[in-house]
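Left out: one protein chain. Kept in place: all the others.
Order as written gives the chain letters A, B and C; numbering starts at 1 within each chain.
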Amino acid sequence: MKPTFTPKNEHYAEVVRTSFNAQALMAHIGAQLSRLEPGLVEITMPFRSDLTQQNGFLHAGIVTTLADTACGFAALSLMPEGANVLSVEFKQNLLSPAVGETFVARGQVLRAGRTLTVCQGEVRALQQGEAKLVATMLATIIAR
Amino acid sequence: MKPTFTPKNEHYAEVVRTSFNAQALMAHIGAQLSRLEPGLVEITMPFRSDLTQQNGFLHAGIVTTLADTACGFAALSLMPEGANVLSVEFKQNLLSPAVGETFVARGQVLRAGRTLTVCQGEVRALQQGEAKLVATMLATIIAR
Amino acid sequence: MKPTFTPKNEHYAEVVRTSFNAQALMAHIGAQLSRLEPGLVEITMPFRSDLTQQNGFLHAGIVTTLADTACGFAALSLMPEGANVLSVEFKQNLLSPAVGETFVARGQVLRAGRTLTVCQGEVRALQQGEAKLVATMLATIIAR
Partner (left out) sequence: MKPTFTPKNEHYAEVVRTSFNAQALMAHIGAQLSRLEPGLVEITMPFRSDLTQQNGFLHAGIVTTLADTACGFAALSLMPEGANVLSVEFKQNLLSPAVGETFVARGQVLRAGRTLTVCQGEVRALQQGEAKLVATMLATIIAR
């Protein structure tokens, strides 16, 4: 169902990794780039109690941080050399409380335009070997 | 232009402060509740370089965290005793790079229903005494 | 990838058809219910030049009408007897100009809750036997 993409920059993986490592926030919250293909990025983060909201669930803002970052780098993976990405906007639905041992955010490109890229994001919570979809995002990213 | 509201719970301020203090993430990122009225909440956070994206701007995920939290507590301020809030969904437009010394997120209730509350969020960056609007949010919150 | 659902109301198909037929707008724009399964609805509409924007493309508002309606009825198909649906909110990305002979909107339930249902919508334009994705929606529907 999802489109497949040919990267414009043969060094796309290096570009994405370098930019990911330049995001101080990713290290700060313990997030890692766990999958990288043209137009698809996954970011994995173990649960941490210092990133929670009032009920002890992972804060919606952190769930969004993971999804937004995965979408942004999925978009970057298809851009030509020298491109930078900025999030224009996103919409996130929080489907279930973010309870789990580990969280995996996936960003996938739906449409790659010259200026704008539209991505779908999903965040899953893993607990005792089961994955539950906790959030879904629709995001617009601009190349700069 | 904005509606004015009468709180259903006379202890609304205490309820919001207690719930804010129970969000581990707020302490972790150095955010404080800086304004609290029925249907209106502001949260203030100084810039921190460990919360940035690849260009050194405040990460869109943290900008969203502030706006989402302000919206959630604005909603909570109008709810009856014993209510809890969960974000159903939000949409955020990032209007300018989040560059500043301090960030102020404001959440305001647009419509308070029995089950669902709709809020508008805004995040401003303060730099050398000037405030710049960096993000605007539209959020749906559910009472639980 | 998409979840499968068991309808709570064995007469779900009749309920959806009756409600669809009660939407005066559907007849007015020439839209028909073309597929109906538990949690999945498709609506088909031939192009009409009186529903266009300034470039002669199908107006984004009509593309949204089709997607919103497909999402609402996908949600209704999973609800218990006597339920009615109202759209709480939706977000739509317009991916390509809506040019085609026929438009097919699909609404699919992502998560069916007791109060809120979250759906994904997609609109495709068919032209000379080819289908092109022109819009994607994320919608929240409430049972009333």
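Throughout what follows, a residue touches a chain if its C-beta (ideal position, glycine included) is under 8 Å from a C-beta of that chain, and two chains touch if they have at least 3 such contacts.
Predicted model only: the values in this text are computed from it and were never measured.
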Missing-chain contact among B:Ala22, B:Leu36, B:Ala83 or B:Leu110 belongs to B:Leu110
Among C:Gln23, C:Thr102 or C:Thr115, residue touching the chain not depicted: C:Gln23
Which one touches the absent chain: C:Tyr12, C:Phe90 or C:Phe103? C:Phe90
Omitted-chain footprint on chain B covers residues 1, 91, 93, 95-96, 110-111, 118, 120, 133, 136, 138, 140
Considering the whole complex rather than only what is displayed, give the residues of chain C touching the chain that is not shown. 19-20, 22-25, 27-28, 49-55, 59-62, 64-66, 68-69, 84, 86-94, 97
Interface with the undisplayed chain - residues on chain A: 88-89, 91, 115-116, 118, 138, 140, 142
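Note that in this section only the chains that are shown with their structure count from here on.
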Can you work out the whole-Å distance between the CA centroids of chain A and chain C? 28
Distance-wise, how many Å sit between the C-alpha centres of chain B and chain C, to the nearest whole number? 33
Note: chain B sits from chain A at a C-alpha centroid distance in Å of 22
Quick check on chain C: which residues sit in contact with 2+ other chains? 91, 118, 138, 140
